[in-house]
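Sharing a structure here in C-alpha cells format.
Here the complex is missing one protein chain, while the rest keep their positions.
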Amino acid sequence: MSVSKVSFAKALNTALADAMEASREVVVFGEDVGTLGGVFRITDGLTARFGRERCFDTPLAESGIIGTAVGMAMNGMRPVAEMQFDAFAYPAFEQVASHVAKMHNRTRGKLSMPLVIRIPYGGGVGGVEHHCDSSESYYAHTPGLKVFTPASVTDAYVMLREAIDSPDPVVFFEPKRLYWSTAQVDLDELRSQYENGTLPRREGRAVVAREGSDATLISYGPSVPVCLAAAEEAARDGMSVEVVDLGSVVPYDDETVAASVRKTGRAVVVAEAQGFASVASEIAARTQERCFHSLAAPVLRVTGFDIPYPSPSFEHHHIPSSERILDALDDLQWED
Amino acid sequence: MSVSKVSFAKALNTALADAMEASREVVVFGEDVGTLGGVFRITDGLTARFGRERCFDTPLAESGIIGTAVGMAMNGMRPVAEMQFDAFAYPAFEQVASHVAKMHNRTRGKLSMPLVIRIPYGGGVGGVEHHCDSSESYYAHTPGLKVFTPASVTDAYVMLREAIDSPDPVVFFEPKRLYWSTAQVDLDELRSQYENGTLPRREGRAVVAREGSDATLISYGPSVPVCLAAAEEAARDGMSVEVVDLGSVVPYDDETVAASVRKTGRAVVVAEAQGFASVASEIAARTQERCFHSLAAPVLRVTGFDIPYPSPSFEHHHIPSSERILDALDDLQWED
Amino acid sequence: MSEPTPADGESAAQEHTPPVNPAVEASKNFGITPEQYMLPASSEIRLLNPDGSAVPESEQGQEPGHEYPMPDTDRLLTAYEKLVVGRRINDQNMALVRQGRMAVYPSSHGQEACQVAAALCLEDDDWLFPTYRDSVAVMSRGVDPLEVMSTYRGDWHGGYDPRQYKVSIQATPLTTQLLHAVGVAHAAKLRGENTVTLAMCGDGATSEGDFHEALNFAAVFQLPVLFLVQNNGYAISVPLSSQTRAPSLAHKGVGYGMASERVDGNDLAALLSVLGRGVELCRQGGGPLLVEAMTYRMQAHTNADDDTRYRERDEVSEWVAKDPITRMQRYLSDQGALDDAASERISEHAEAMAKRLREAMASKPELDPQDLFRFVYHEPTTQLREQAAQLADDLSREEA
Partner (left out) sequence: MSEPTPADGESAAQEHTPPVNPAVEASKNFGITPEQYMLPASSEIRLLNPDGSAVPESEQGQEPGHEYPMPDTDRLLTAYEKLVVGRRINDQNMALVRQGRMAVYPSSHGQEACQVAAALCLEDDDWLFPTYRDSVAVMSRGVDPLEVMSTYRGDWHGGYDPRQYKVSIQATPLTTQLLHAVGVAHAAKLRGENTVTLAMCGDGATSEGDFHEALNFAAVFQLPVLFLVQNNGYAISVPLSSQTRAPSLAHKGVGYGMASERVDGNDLAALLSVLGRGVELCRQGGGPLLVEAMTYRMQAHTNADDDTRYRERDEVSEWVAKDPITRMQRYLSDQGALDDAASERISEHAEAMAKRLREAMASKPELDPQDLFRFVYHEPTTQLREQAAQLADDLSREEA
C-alpha cells in the first residue's frame, strides 16, 4: 500500500475492478467496453481479467443496453452500463425514465434496480457536437434515480463503489475533462477503508471542498475545480470563499449547503449545464427557500448559456470560467 | 359569428383545422390520429376534411414520428405530431433533444424546424401509470425548443395557432384534465382576429389571470385553475392574491412575473410536476434573482412530490390542491 | 451486496455443452439453407379447423422443419379449462369497469388461446413477460386474479410479486418489456441456469425501436427467449396494413438470424404445439425464436375505446366463427373428452372465479398515503421524508 499519482480514469477503472472482484453479480457492458476497454479506457483490462461474460460489448443500441440492464437487475445482477457519451444516452431515455426509475416503486419494492448507468459528460475537451452535453438535470428531475458526479480522484473511486453497491439505480456522471486529472492517492488503502466501512459515505453528503466565510460557491462535477480556482483568486483579493462540492446531486444534502450559506450569507451556484430548469435552478430555489433570512443578496447562478452546446472553437465562452464566477461574487451586493 | 360553449378540446381541434386550411404545409400525424381522430378526439374530422395525406396514422413508433417530422420540416412542411400520452414521448427523446432542438442552430439557420409536438400531459383524470406525467421540464431545459401550455379555452386555440405558425419547434403541452372544460367563446371571431393579427401574442407573454396585491401565484397549464380557485378562497379570507398564467414557459416572460412579484412582495410557484430541478425551480430561482429586494419572504413552491406519478387512488394527494396553495401562502411570513 | 466469490474469468455458462445450432442441423437434416430454416412456413400453422375438426396431415403444409404434432387430449383439456376461465374473467372485468369498480381493462376476449398457451408452455422456473392485454396469461400462469386486478382498479401500479411468480409486470410502454425479458434471460444464462423466457407483444408494438433491439440482443447473445407476437390486426384503431408491408411479422426473424413461425392464434392445439416446441428448442440452446399468432380482439381496445369508429361490424362477426373456445370445445367433445358433466364443472369453476373477483372488487382496500414515499428508493431521501411529513401534516389538519 502506497500513495501514488493516480488519474481520475484509473480510479474509476479500479473501482469497477474491485466491485467485480467483490461480487459476481456485477457485470459491465456497453459499446466498445470489452476488447477496446471503452473509448476512454475506463473499462480497460476488465474483460481480460474477468472474462467476456462479465465485461462485454453489446450491439450498438442504447435503449437495448439499458433495457437489458433492467432485466438483468430484475434477475439478480448488478449491471454497470456505459453510455459512450452524454448525448448518446438519449435513445435510452424511455427505459431510464419509465423503468429504471420506477420499477422499484411500481412493484412496491418487490423488485430492485441496483444498476449503474455511467455517463461521461460535459465539455472542455474540444469534442464535437453530441459529445459534450451536461445532461444531469434530466435525470435529477426523474424521481427514483440517484445522480452522482465526482469531482476528485478519491471521490471517483468511492462514489463509483457506492453507486454499484446502492440498491437503487444510480446515474453516474463522469466529468470527461477530469479523466486525465491526477492526485496522490493510495488506492489500496482506499479500497480497504471502503470495504471495511470506515470511509464516510458520499451519497447524500455534500462536502466543503474549501472553507470560507464571505460567500459560498455551490457546485458539482467539472465545475468544482473551477470554483476552487475562483476561490483561490478571490482569496488574493481578500475575499474568503467557501466551496461546497455536492458529489451526490440526488439525494441532495440540504443540511451542508444551508449551513454554509447561513454562515456566509451569500451564495453562487455554478454548473456547466444550460441553466434553465436545471439542477442549478433547484439549488438556487431551495437555498433561498431555506436560507432567505440569512441572505444578504439573492442566490445567483453561473451556468452554461441556454444554447445548444457549442462547437470546439466556442466552448471556452460557454463553460463557466473563474472570471464569470468572480463577477458573480462581485454582484452579491457587498454594500448590503 | 357567435359566442357559444366551446370545450378546450374543440378549441384545439378548430385550431388544427384552421391551420390546415390556412396552409397546405401543415400536416398532422401520429398514432390513431386519422380514422379514430385521436384517443382524445383532438384530430377528429381532419382526415375526412383534408384527406389521408394531410392527417394520417403512422406506424406505432414515437422516435419514428418525430424523426420523420424533422425530415418533413427540412423539406418545407409544418408537421404537427401527436404523442399519444406524455410518457410515450420518451422514446422520441433523442430526436427531440438532438435534432428538433438543434437543427436550426447546427446549420446556422439554414434549416428551420417549424414543427409542433403535441403532448397531452398531467394527471387528474384517473389514468394509469405512464399516462399522467408532467414532463415539460425535460423540454424546457432543452435549448432550441419552445414550450407552450394553455390553461384556457381561448389560449388553447390561440397558442396552438401560434405554435404552428412559429418558425421554431414548439412542444405543446395540453393539460388533459382541461380537455373537457368549457368556456363561452366565439371561435369565428377568434379565428379572424388571429388571422388579422389583431390578437395580442401569447408567445413569450405571461398574463395576469387575476389581479391581486398581497401575493403572486405563478403557474401554468393545469395548475392555473387551481390557483384561481385558491385565490378565490383567499379572497374570502381577505387576502388579495394575483395569479400569473405563463402559458409560454419558453420563452419565459420575466417582465410580467417580476412586475407582479415586485408589486406584491410575495410569491408562490405552483406546478403539478415533481419539483426537483423543474420549471418551478427555475421560476423560483429567477424570481428571487430579480426581485430579491422586493421580497418579504422566500419564493415558495407547491408542486407534485418527488415521486413517480402515483396510481389513480393516490393522485389527489399528489396534485397541488387549493389547500396546499393556501398553506404556502400562509407560510409567507406575513408578520415581516 | 452478496458474498464475494472468487473472480476467475470463467463463466458458469462456458461449462455447459455447446448449444445446438438448429439452422445447421436443419440444413443437415433437410438440405435447406439457414435462411430457409429461419423463414416461417409458407402458411400459418393450424391443427384445428374453425369448426373444431382436426386439419388432416396432408393439409397442414408440412414443410421440412415445420411439422407439429397434435398435443394429447389431456393437455388440451387442461388448457381448455383455462380458456373458459380466461374468457369468464375477461367478461367479468369488463362488467366491473362498466360499473366503475375498475379504472380500465384491456380485454383479451377472443385472444384467450394465445393467453393460455403462452402460460402453459412454460415450466415453473421459466419467465413470462406480458403486456397490459395479457392478464389472462398472467392468471393462467398461477397469479391470483385479485393481485392482477389491483393495477386496473388503480390501487397501485402493480399488484403481484414478479419474482415469486416469474411473471414480469404487465408492461404498458410498448415493447420495453421485450428488452427486460432479454436481460432476464441473459442473467440466467450467465449464471448457467436453464430457464426459458417467453415475451409477448402486439402487432402494433413490432414497429417500436425496442422490438428491434430486443430481438437483436437476444440473437447476438443466443439467449433462450421466445418472442410471441399476438397479431390481432389492430393497434387501437390502426390496421396491420398501416403498420407493416412485410409478408408477415414472422418474416422479421431472418433479419436477426432467428427462426420464426406463424400460427393460427385461435387454435389452442396449434399454439401449444408450436410454442411447446419453441420452448424446447430454446431450452436446448436453439433460441431465440419468433412466433406470430394470428388472432383478433373481439372487443374495443379498452373500455375507453369505441371500435365502431374504425372497423366494420361484419369483420368482427366473421371472427365469431373462429372463436378459440368453441373450436376447442367441439374438438374435445368429438374426441369424447368433454362430456356435459365436465363442461358443467368447468363453467362452475369459471363462475366461482368471477364471483370471487366481483366480491373482492366490491370494496375498496384501505390505502396508506405514506406509501407514496416508501418505495421510491430503498431509504427515503431527506427530501422525501420532508414531503412525507408535509403530506401527513396536511392530512391530519384536513381530518381535524
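For reference, chains read A, B and C in written order, and residue numbers begin at 1 within each chain.
What we mean here is this: a contact is a pair of C-beta atoms (placed from the backbone, for glycine too) under 8 Å apart; a residue touches a chain by one contact, two chains touch by 3 or more.
All values reported here derive from a predicted model rather than from experimental measurement.
Of the options C:A185, C:V254 or C:I346, the residue whose C-beta touches the omitted chain is C:V254. Checked against the hidden chain, the listed residues B:S4, B:S23 or B:S213 yield one contact partner: B:S23. Within the complete assembly, B:D254 is the residue of B:D186, B:E233, B:D254 or B:E323 that touches the hidden chain.
Touch with the hidden chain on the side of subunit A covers residues 31-32, 34-37, 39, 57-64, 87-88, 90-91, 126, 128-130, 276, 305-308, 310-314, 317-318, 323-324, 327. Within the complete assembly, residues 34-35, 38-39, 207-213, 216, 219-220, 222, 242-247, 251-258 of subunit C touch the chain that is not shown. Residues of subunit B that touch the chain left out of the display are 20-25, 27, 48-54, 58-59, 61, 63-64, 66-79, 91, 94-95, 98-99, 102-112, 143-144, 146, 165, 167-168, 204, 250-255.
By definition in this document, only the chains that are shown with their structure count from here on.
Subunit B and subunit C, compared by their mean Cα positions, are separated by 38 Å.
Distance between chain centres (mean CA atoms), subunit A to subunit C: 40 Å. Multi-chain contact residues of subunit C, defined as those touching 2 or more other chains: 156-157, 173, 209-210, 371, 376, 381, 383.
In subunit B, the positions touching at least two other chains are 63, 87, 90-91, 129-130, 276, 305-308.
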